[in-house]
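All protein chains but one are shown at their positions in the complex.
Note that the chains are named A, B and C in the order they appear, and that numbering of residues resets to 1 at the start of each chain.
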Amino acid sequence: MDLGNIESLAYSAPELLLGVAVVVVLMLDLFLKRKDVLGVITLFVIVFATLAAKLQGAGDQGWLFNRMLALDSFAVFFKVILGLAAFGTVWMSLSSKELENEHPGEYYVLVLACTLGMFYMASATNMLMAYLALEFVSQTSYILAGFLRGNRRSSEAALKYLIYGGVASGAMVYGMSLLFGLTGTLDYQMLGDQLTAAGGNGPIVFIATTLILAGFGYKIAMVPFHMWAPDVYEGAPLPITAFLAVGSKAAGMAMLLRFFYPGLSEFNGDGTWTAIEGVDWPSLVVLASMITMTMGNLAALRQDNIKRLLAYSSIAHAGYMLMGFVVLTDDGLKAILFYTVVYYLMNLGAFLVLLMVLNNSGREDLEGFRGLAWRGGALPAAAMAIFMFSLAGLPPFAGFIGKFYLFAAVVDKEMWLLAIVGGLNSVIALYYYARIVKAMYLENPVDGDPIMVADLPNSILVGVMVAGTVVFGVYWTPVINFAEQSIQFWGR
Amino acid sequence: MFESVGLHHYLVVGLILFCFGLFCVLTRRNAIGVLMGVELILNAANINFIAFSRYSAGSYDGHVFSIFVIMLAAAEAAIGLAIVLSIYRRAKSIDVNELQGLHW
Amino acid sequence: MENILTYMTFIPLLGMFAVLALPRDNYNLIRWTALGFTIPGLIMAIWLYANFDRTTAGMQFMVRYEWIPRYNIQYIMGIDGLSVTMVLLTGLLCPICLLASFNIEKAVKGYFALFLLLNAGMMGVFCSLDFFLFYIFWEVMLLPMYFLIGIWGGPRREYAAIKFFLYTLLGSVLMLIAMLALYFHNDPHTFDMLVLMEQSGTYSRVFQTWAWIGLFIGFAIKIPAFPFHTWLPDAHVEAPTAISVILAGVLLKMGTYGILRLCYPVLPLATQDMAFWALAVLGTWNIVYGALCAMAQTDMKKLVAYSSISHMGYVMLGMATLTPQGINGAILQMFNHGTVTAMLFLLVGVVYDRAHHRDINGFGGLASVMPTYTGIMAIAFFAAMGLPGLSAFISEVLVLIGAWQYSKPLTIIAATAVILTAGYMLWMLQRVWLGPVNEKYADMEDVTTRELVTLIPLAIIVMILGVYPHAVLDLINPTLLALNETVLNATPAVAQLVAP
Partner (left out) sequence: MTAAHGHEIVTHTSNLLRWIPLLPLIGAAINFLVGSRIQRKMGRGAVAGLATAMPAMSFVLVVMSFLQLKGYPTDERIIIDHVWKWIHIGTLNADIAFQFDPLSAVMCLVITGIGSLIHVYSHGYMDDEPAAWRFFALLNLFMFAMLCLVLGDNLLMMFLGWEGVGLCSWGLIGFWFSEMANARAGNKAFIVNRVGDFGFTLGVFLLFWTLDSHGAGTVVFRELANSVHLIANDQLWGTTVATVVTLFLFVGATGKSAQIPLYVWLPDAMAGPTPVSALIHAATMVTAGVYMIARMNFLFDMAPFTGQVITTIGALTAFFAATIGLAQNDIKKVLAYSTVSQLGYMFIGVGVGAYAAGVFHLVTHAFFKACLFLGSGSIIHAMHHEQDMRNMGGLKNYMPRTYWTFLIATIAIAGIPPLAGFFSKDEILWKAFNYNPAIWAVGFAAAGMTAFYMFRLVFMTFFGECRADHHTVEHLHESSGFMTWPLVILAVGSVFAGFLGVPAALGGSNMFEQWLEPVMAHSAHGGGHDVHGGHHNLTLEYGLMAGSVLFAMCGIFLAHLMYNRKSINPDGIAQIAGGRLHTLIYNKYYIDEIYQVVWVDGSLGLAKMLSWFDKNVVDGIVNGAASVTKLVSFINGRIDLHVVDGLVNKTASLVHGVGGAVRRIQTGSINAYLYVIVIVVTAVLFARTW
């Protein structure tokens, strides 16, 4: 199925829904007095968009908009995840005290727009479309990161993000231009065919690939393109941090996979892939993966700001996910997809608890968690502990299963060094995750630490995340099946 | 003489522009200057796209791409300037090196 | 009773939820409920003991369910002579430790809930026959242990808890990698330990060696074998009494259990190669080193902790020998150490509850003050010393007999520990229980009934096994002999036979 522009609209329900909602919410903002209604509307829109995206999974597959986008199970998978991430963000935003007086109308519009961009990122199969989607997401994110206008840190985060993002995407575009020059096409698949046909690709392809990797790598916070992440995560409003850590990263991962798998690799038909000749990106990424997880974990070790700690942790997790990326097998892809789901659950959960603490005490550092379990926050503390252990990859939580699949993929390929580095990193990671647990449980509250009062909406969502983390840690067949169905790239 | 101006010349110009852009973002301390560096990088890519489109690709994809890049560069500049402005209001400075409130 | 092992594992887990559902302030209700959920485990352990088929080396009470069929991950439980002793030990120690925890006053609900989770995890480790399941249980134990040490422990509990946690995780990560390597080495991929064992002949020597090392480090940390042992003294010192008991009584056994369950039958060639250095030499070093370190301690718990290191060395040495005596002695030693050290920790806990310190030099003459206590203590101490007539003697002597056949120098070195052990045990006994009464503790209360209930069953077992060790040996012998044969008869895979 290869559809033109008009026919494609029939298969763009989620995107259309989001696009219309952007306009509608912007309009409503002018009339409505009660701005929190906007948030609820946004929430519903996102729910419907996500459902629409999920329903696409059952339908046809093919090219949309003259091969600009692909409609395949892979796109559907990521759209669902991204929709859920947006859902969580909006849910958090509704109760966030940071965002209380900050132009909710524009805020939700931007969130919707950003989500729309991410949807496109998940399905773009053309370098131009990829660039547009990426910039769409980036530029809305810049604004969202700097949304707390009275807050210098927020503005600083926005500017750093912008400069960094600008350079990274600039490099990417430059790389794209080189590839375009070599192959004369912007379409991933044709590009791959051209390069394969040419054989013996020279250094230019490698340079181009590396530069493109910079653009994608910056989105998923891969070393050495990760340096914006901690600062931006720390400065941005918490729901946005969560959105960046979960949504943006997932979208970037989707784009990365789509570019490198159906684009720059050949499918061998037996569940394995081969990178096109002359462009040894796998070994480059192996190195990047090891360094990413190590740097992320080491830097997180002594971090006291939990937001920042989670930022470093998300860098490390990008490194773990890349383990699945470099093995060039379907198992690896499956592992990444699976990990994306559990990463969503546990990371968003952690941000939710952090938000509750932030709302309650105005603190987002380790001391804000001090003795949490002993001052009324037994349930949030328990949830946080579960998320932390899950992030550390301990059974019986979903995080372990996620790591398990990643390691399995790596071990299957007998990449022992990567496996061992990954393993050691899990140990290091446990230390700082356990610091939070320690603060909550092993330390006693100090006078002046407020009694923890958990608000209901956030508690509900936390509950859902906990349930997911625990249930998928014990019985994850549905998730892995979902992931398995979702590695079908249209056209390969 | 004009006939001898070929693809390579454009590419070299693009590369030089790219390097200038990089040099600019690396060394400028003024936020506006850094933003301009980013623009240079993007324009380097534009030149490449147009040149490739003209000389080798045989399609207008490159032109389209560069138009979009120009557009997005403008949008990015707008957002960038807005952010710089908001920072200037607070800090009375747009020196990026003084923007180190977030670190470690 | 087909699913008895499942019940044993999951009834405590149910108990955890039940305890969590109870009102927070009704301490007694929580305590007795928790105890109530460990009793079935004990009863079932006794039933198992009575109904265990002592003539076969194979698995018994096996159940097998699909879990994640797509990846051939199964829920397999079953016990053989190797695990049955550990199941019995766990079933026995859990109610005892729960009872010993009745004096916990802080966050009672959390404590007992976590304890029950720990119970489930331990039982699961010993029962599971699917490597994946095994690994899950192995890790699941970590969490409650971390909290139990970290929240209810002594002054340096945070340090001890995280140290324990990190050490063990380090080991498990290597184990995970080795586990995955084994998984992919079989076609079809499987975690089923029984299949892994059957297929052991197809693994090359090099592969076995690496997998062995990966697994071994994971297990060695748990044992704990030198130089991976330093978490143990800290964890023991800081943990509350009952948790020390569980730690020494059950958790340490998991290391040696794992080696025998996995390294031996699945990687027999590597076992042949590695047993000498990694098990026998290290074990001997453990014995002597642990004993000497124990001698220098002034904290009672630390002393007992180091004595554990020493005693676990016997297990390593014994199983390395691959003689019937050695390996039987090793398993018996695991069981005996479980009971004896449990007693020692409980006894130290009794004093600690009263005096709130454990400084060996800070007491004196307790024997005059607490005669009943001293009597029981003497049994435990002499058992730990390996006095004939008490349980540990049998296992130690079997280990040493086996070891003699294996390596005379190592045996001679290991046997010096009988002197050292007597040295540090008696010296501690002398300083704490003998001599003039320390006036500070002149009116210390003798053991209470609750404490007696925790100690007496163990004391009885220690004495019975001293004169009738076949109560346990009959259970384990067939399995272990078969295991010995497996390792000794393993020959290099076909590939290596091609060589001229």
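Criterion: a residue touches a chain if its C-beta (ideal position, glycine included) is under 8 Å from a C-beta of that chain, and two chains touch if they have at least 3 such contacts.
Here the structure is a predicted model, which is why all the values come from computation and not from measurement.
Counted over the whole complex, the shown chains touched by the missing one are A, B, C. Touching the missing chain, out of C:Gly154, C:Gly423 or C:Pro492, is residue C:Gly423. When you scan A:Ala113, A:Val167 or A:Val421 for touch with the missing chain, the hit is A:Val167. Between the chain not shown and the residues C:Gly171, C:Gly214 or C:Pro469, the one that touches is C:Pro469. Against the chain not shown here, chain C presents residues 159, 162, 166, 226-230, 233, 289, 292-297, 323-325, 328-329, 365, 367-368, 371, 375, 382, 387-389, 393-394, 397-398, 400-401, 404-405, 408, 411-412, 415-416, 418-420, 422-424, 426-427, 429-430, 433-437, 467-470, 473, 477. Interface with the hidden chain, as seen from chain B, comprises residues 22, 25-27, 29, 34, 96-97, 99-104. By the touch rule set out above, chain A reaches the unshown chain at residues 159-160, 163-164, 167-168, 171, 203, 206-207, 210-211, 214, 224-225, 227-228, 230-231, 280, 284, 295, 297-303, 428, 431.
Here is the rule we go by: only the chains that are shown with their structure count from here on.
Put simply, the C-alpha centre of chain B and that of chain C have 65 angstrom between them. Shown for chain A are the residues that touch two or more other chains, of which there are none.
Residue ranges on chain C touching chain A, taken from their complex, read 67-71, 107, 135-136, 139-140, 142-143, 146-147, 150-151, 157-158, 161-162, 165-166, 169-170, 173-174, 176-177, 180-181, 183-184.
Within the complex formed with chain C, the residues of chain A that make contact are 374, 389, 392, 394-396, 400, 404, 407-408, 411-412, 416, 419-420, 423-424, 426-427, 430-431, 434, 437-438, 441-443, 475-477, 480-481, 484. Considering their complex, residues 127-128, 131-132, 135, 139, 142-143, 146, 149, 152-153, 155-160, 162-163, 166-167, 170-171, 173-174, 176-178, 180-181, 184-186, 230-232, 234-235, 303 of chain A touch chain B.
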